[in-house]
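Removed: one protein chain of the complex. Kept in place: all other protein chains.
This part shows subunit A:
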Amino acid sequence: MTQNLPIPLSQLQPGDQGEVIQVQAQGQVRQRLLEMGFIRGARLRVEKLAPLGDPMELVIKGYHLSLRREESSCILVQPVA
């Protein structure tokens, strides 16, 4: 079942939900992502992609956030059906 393997957040499609497994970014980006709520087990949902395909909009901890592919590819999530 590929469904259960953790994947980078950047691979989720609009409408998909996931649970944060790990933030793989380092330094400033890592700290910022942790503060914004990307902690282990946090639920998120991808809302949409920007008209030019990047960045993405997602909902985490009840608020809307946008992330570039650069950052979202460093976040490992477990897709949730």
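Basically, a residue touches a chain if its C-beta (ideal position, glycine included) is under 8 Å from a C-beta of that chain, and two chains touch if they have at least 3 such contacts; residues count from 1.
What we mean here is this: contacts and distances are computed from a predicted model.
Enquirer: According to its UniProt record, what is the protein name of the omitted chain, chosen from "ATP/GTP-binding protein", "Response regulator receiver domain-containing protein", "Ferrous iron transport protein B" or "Cytochrome c oxidase subunit 1"?
Expert: "Ferrous iron transport protein B"
Enquirer: Mind listing the subunit A residues that contact the chain we can't see here?
Expert: Answer for subunit A: residues 23, 25, 27-37, 39-40, 42, 47-55, 57, 61-68, 70-71 touch the chain left out.
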